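Just one protein chain is left out here, and the rest sit where they should.
Letters A and B name the chains as they come in the text, with residue numbers starting at 1 for each one.
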C-alpha cells in the first residue's frame, strides 16, 4: 500500500525485485508498488526535461516502432519525443493508412514488426484487446498507447504523477472523473490506478454513459455533477466525443454543458484549490469552460509534460532486461 | 547598411552584439546587419553540406518540433534535414490531420508543444499571424515556416543568400518580383529583406493581384511585365496558385503566360546574365517556361540548396542562448 512517503527515488522496486512485467498493456494486473515504481522513475525525467539537460541516450541502438492504427497527434508526439530523448531509433508506422486497409490481419502486422527486430513496440488501436493480441505474438516489450474502450495506461500514470506532485500524495484524495465514463479508456485506466493507490474515486456521467455495475470497481457513481463535486480534491474532466452526440447519447452540447460542464461556479463546490485536469484535446465551452481550463487550479499543461516523463520511464524500464541492466536479467 | 564586403564570416554580429531576437516570425523587425549576420552564418553551412563533411551535431539532445498546420513537402523536408544535420531530435507534427481538426484551439496546441519541452518549434500555418500567436505562448524560440499571406522569412533569407552569392552583392541590384504579389508571403518577406539590404525592388502583377499602396514598402509597381524587366539583374517569379484561377483573379493560364510568363524572349529584356529565380514548385509553361527554368541563368535548384543552409543557421542562432554559447547568455 503506498503512503505519502512514496516519493523516494527507486531503481529497484520494493524488496529488490525487478518490475516483473514484460509488457505494459494496462494498469490492470499491476501491483500498487509497481505503479509507484513507474511514477518514481518518471520523476527523474521530469527534472531532466526541464533542465534540457545533457542527453542520456540509454536506448541508443534500439529500435522503437510506434504503430498507430488510430490517429493521435499528441500521444504519438509524446512517445516519439520520449524515445528520441533516450536515443532510440524511433520509427512511426502510420497504420491508419497502411496495408491493414488492404485486409492484412493484425497478427500479420505483429509478425512483420517482430521480424524487423524491434526492441519495443508502442501500439494504439481502435479495438479493445488488440494490443494484448499483438503482445502475445512478438518477442519484445509492447506498450499500450490506447486500445478501444479498454485501457490507456500511460495516461493513467501521467495523471497519477500529476496528482502526486501537485497534491503531495494520492492516498485519500477525492478524485471526481466526469464525462463519458462508459466509452473512456482514460477513465478505466485511471480508476484502476487511482483506486490501487488508495485514492477515493467518484465517477459522474449521464445515465446513458455510465457503465453498469461500475461500483464493483471500487468507485462511487453519481449522476448529479454538483453532488459529486462536494469536497473534491481533484476534478478530472473527460472529452466529449462528437460521435456520442451523433449516436444520441447526449442531447446537445448546450445541455451537456449545463449539466456536466465544469464552470467556475460549479468548481466552487470542490475543495478550495482543487486540481482541474483534462486529458486533452479540450472542447472549450462544452465539458470545460476556458476560464477554468486556463485558471490557476488547472494542471492541464502539466499533464502533457508528465506524459513525456512517464513514457520515458516506461520505455526505459521495459527495455532493461534486453539491455542487460544489472538486476534485470 | 550592408556593403559588398558583407561576406566576411561572423560569429557575433557587428559591434559584438548578439542576435537580439528570440523568435524568427518575420523579416519585419530585423535590422539590415541582423539579416546579413544570418546570411553570413548560412555561408558556412553551404560549404559543409557540399563537402558532406563530418557532422557538427551542435543541437544534439535538443528537441525540434516541426508543427505544420498546412502541408508543404519541400519546406518540411528542408527544415527536417537542417535539424537532423545539426543533431537535433526532430519530430514532425502533421497538424493538418491532427486534433486541431477536433476543434482544439491554436493556443491549446501551443501549450501542448511547450509542455513537451521543445527547444525550438518550426511552424507553418494557413492563417496570417498564427505563428506570432504561438510564439507569445511558448518558452522556446519559434521559427516561422510560412503563415497565411503574412511572412515566410527563411524563404526571403535563402533568396537573399542566392542573390548575394550569384551576383556578388545585393546592394543596388534591380530585382523584379512578378506574380500574385497580393497573396504571397514569399513576395512580402522578400520585399522586406531586399529593400533592407538596399536592393532596388520592382513588383509586377495583374491589377487584381497587386496590393494597394504597395509603393509605401519602398518598391516600384508595374502592371506591364516587359516594362518591369528593363535592366533587371534578378527576375523572381511567383507561383500561380490554382485557387486564384478558380477565384476569378486570373482569366486563364494561357492568358497569364502571355502577359506574365517568363519566356526566353521576355527574359532578353532583363540585363544579360540576369538571375532567374522561383520559390517552387513551378508551373512549367504557365509562369515560367521550361527552357528558362532549366537555362544557365536559372538559380532555382541553388535556392533549394541555400534553403537547407539558411535553416541550419537559423536553428543554430536561435538556440544559442539556451545552449549557453559564449556571448549569448
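One rule holds for everything that comes next: a residue touches a chain if its C-beta (ideal position, glycine included) is under 8 Å from a C-beta of that chain, and two chains touch if they have at least 3 such contacts.
All figures in this text were calculated on a predicted structure; none of them were measured in a lab.
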item	value
Touching residue (missing chain; options B:49, B:105, B:195 or B:220)	B:49
Residue in contact with the excluded chain [from B:18, B:77 or B:259]	B:77
Per the touch definition above, residue among A:35, A:65 or A:267 touching the missing chain	A:65
Touching the absent chain when the full complex is considered, from A:93, A:122, A:170 or A:262	A:93
Residue numbers in chain A that touch the chain omitted from display	60-63, 65, 89, 91, 93-95, 97-99, 102-105, 108, 111-112, 114-117, 119, 322
For chain B, the residues touching the chain missing from this view	49-50, 52-55, 71-74, 77-78, 80-81, 84-85, 242, 280-284, 300-305, 307-308
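The working rule: only the chains that are shown with their structure count from here on.
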item	value
Centre-of-Cα separation between chain B and chain A, whole angstrom	40
